[in-house]
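Structure incoming, see below.
Missing here: one protein chain of the complex. Every other protein chain is in place.
For reference, chains read A and B in written order, and residue numbers begin at 1 within each chain.
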Amino acid sequence: MKTKKEIYDVIMRFLFLIIVTVVYMAPFFWMISTSLKPNYELYDFPPRLMPSRMDFSNYLKAVQRFPFFVYFRNSLIITGGAILGTLLSCPLVAYGLSILQWKGREIIFFLILSTIMLPNIVTLIPTFLIFRKLNMINTFWPLILPSFFGHPFYIFLIRQFLLTLPRDLFEAAKIDGASEFQIYLKVALPLIKPILLIVALFQFISSWNDYLGPLIYLMDEKKYPLALGLPQFLDRYGTLWNQMMAAATIAVIPTIIFFIFAQRYLLESIKFTGLKG
Amino acid sequence: MKKSVKKIQKILTILFFIFPGLFGLVMFKLYPIFASLFFSFTDYYVTLSPKWVGFENFKELFQDFLFLKSLQNTFWYFIGLVPIGLIVGIVLALLLVKDFKFISFFRAVMYLPSVVPIYAFAVVALNFFNPYLGFVNGILAKLGIPGPLWTSDERLVKLTLILIAQWGAGQQAMIFMAAMKDIPKELYESARIDGASKWQIFNKITLPLITPAILYYFITSSILALQFFELPQIMFGGGPNNASLSVAIYLYRHAFRYGNMGYASAMAWFIFLVSLLISLLYFKTSKKWVIYG
Partner (left out) sequence: MKRLFGFILLVMLIVIPTVILGVVEITFWHSMTNPVDRKCIEKIVEEFQKTHPDIKVKIVVVPGSETDITKLMTAVAGGTGPDVYYLDRFTVSQRAAYGLLEPLEDYLIQLGYDVEALKKEFFDFAIKECTWNGKIWALPWDTDARALYYNKKLFKEAGLDPNVPPRTLKELEEYATKLTKKVAGRYTQVGFIPWAFQGWHYTWGWVFGGDFYDEKNKKLVFADNPKVIRAFEWLGEWAKKYNVKELEAFMSSFGMSFSGASIGGAEPINPFLAGKLAMVVDGNWLLAQIKELAPKDFEFGIAPIPAPEDGEKNSTWAGGWSLVIPKGAKYPKEAAKFIYYMATIGQVTYAIDTQHLPTLKRAVPELLRVSPPEQRIFAELLPTAHVRPVIPVGALLWDELTNAMHAVIYGEKKVVDALKEAQEKVQKELDKWIK
């Protein structure tokens, strides 16, 4: 039997959820609605919420505008590589800067964090020169390799969560004779799985939508990712918003799938408690 | 003998873990960062050799009306984005942290705008804030308040941008949710048994225990606010009348539109130093309010 207060709680919560849903779904809804509009309805004023008829041909036309599925595949490769690199390096470095106790670790941490404080526009060209020396121009490497060396924000995030783990767990493992790396693998990582998933999700979105990187490093259209495809719809002679949104909708789908998958896993891995306290 | 072997072992272990970070720092960051420092003391048109000008760029910066305006704007972005993002993030997290049926759907919805390409996003935002047809002014009208020109009034665009940026609050909400989930259920149970109110539970249990995540949010969102670029650039081009011009946009303009990477670097280093300072302050004061485990 639920008390009046509890029922009231649930209703309020639901109300809020509805409002949040409406507000947060709006961009997506508009995207799909526009993608189905015929050309002559794009400039209707007041703008229509729903197209008068569903013009699915926009989707067909959108994927013909540029080699859509080639770009899609490239996005997958770049993003997949970056996620791999991030998950391999960031927790490792974060562990070294939080669980391990040593003098100067705060300084090194701050040094790494500070590299993101300089707007990257002015380091674009020197960085380009480095990759030029490495002969990596016109390959995916400049977009994937750096993630194998850690991203300051993700290292920071993981560090924060590692610092909340109880010390005795690690002491116990040490007494049991485990090596530091074993502790890292068997004790630390499993406990921060949710945050690792979040980091993977952030990296996914960052790589998937990255425009500047692919723009300056890729010289071959066949290597372009989707992020370089969407701006191609912008045209002074008439931007076909409907086709652009159709392309955008298709581009968003993998991220949503990734999110739902990651989210389910997040739910499951947090099911166990009793670990802390 | 044993002690020094142990010491070497310890150093090697440490190096093993932080090696990727250190290597990346030296390999990919050191040269570009110092190169840009050098450029800030030059007039550098990229394809011409840099010409040393000493502190000229910095002197000019502080007489540059537009730079000062962009600095002012960026300051407002910082003041607005950081706290508001924190509140929205925590509220969303509180709303969505409890697992119940279909919660995955709602979490996905909250995260969706962060995933949508910025062009789609920008048009929806413009429609939302449309003075005659938009959602926001529609609601204000029902409350009897005349709706302002969200997207064309110089005095309002920054606020509008800050509000629009909240569509991306799902990112920090995720982090706060993860932090909240780490709080042992027993704490909540005993508090409930003790008859604590919802607010007390939040204030005394939830909030303190997510402070590590909040510190992360403060520092990273501050750095990002100081470099706020995409939204104001794509939606307003820095306008109307330079009201939304951020330092990052102005910097980009000088680097690639006018071609002087030197002047742009001076601006960048200014932002760099400010970010350093702010982060240091955050860290120094964090000992007072952040609770780890």
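The working rule: a residue touches a chain if its C-beta (ideal position, glycine included) is under 8 Å from a C-beta of that chain, and two chains touch if they have at least 3 such contacts.
Remember, it's a predicted structure, so these values are computed and weren't measured experimentally.
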Of B:Tyr31, B:Phe58 or B:Phe256, the residue in touch with the unshown chain: B:Phe256
Chain not shown: contacting residue from A:Ile11, A:Met50, A:Ala172 or A:Met219: A:Met219
Of B:Ile8, B:Leu48 or B:Ile193, the residue in touch with the unshown chain: B:Leu48
Option touching the unshown chain, where B:Ile33, B:Val123, B:Ala173 or B:Ile278 are the choices: B:Val123
Missing-chain contacts mapped onto subunit B: 45-48, 66, 119, 122-123, 126-127, 130-133, 149-154, 157, 234-237, 239-244, 253, 256-259
Sites on subunit A contacted by the missing partner chain, in the whole complex: 39-40, 42-45, 47, 65-66, 124-125, 128-129, 132, 137-138, 212, 215-216, 219-221, 228-229, 231-241
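In this text, only the chains that are shown with their structure count from here on.
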Where subunit A and subunit B are represented by their mean Cα positions, the distance between them in whole Å: 15
Subunit B-facing residues of subunit A, complex: 13, 16-17, 20-21, 23-28, 30-31, 34, 46-47, 88-89, 92-93, 95-97, 100, 102, 105, 108, 110-119, 121-123, 125-127, 130, 146, 148-150, 153, 155-157, 160-161, 163-167, 180-181, 184, 194-195, 198, 201-202, 205, 209, 230-231, 234, 241, 244-245, 248, 251-252, 255-256, 259-260, 263-264, 266-267, 270, 273-277
For the subunit B and subunit A complex, residues of the former touching the latter: 10, 13-14, 16-18, 20-25, 27-29, 31-33, 35-36, 39, 46, 92, 95-96, 99, 103-104, 106-121, 123-125, 127-128, 133, 135, 167, 170-171, 174-175, 178-179, 181-182, 184-187, 209, 212-213, 215-216, 219-220, 223, 227, 248, 251-252, 255-256, 261, 264-265, 268-269, 271-272, 275-276, 279-280, 283, 292-293
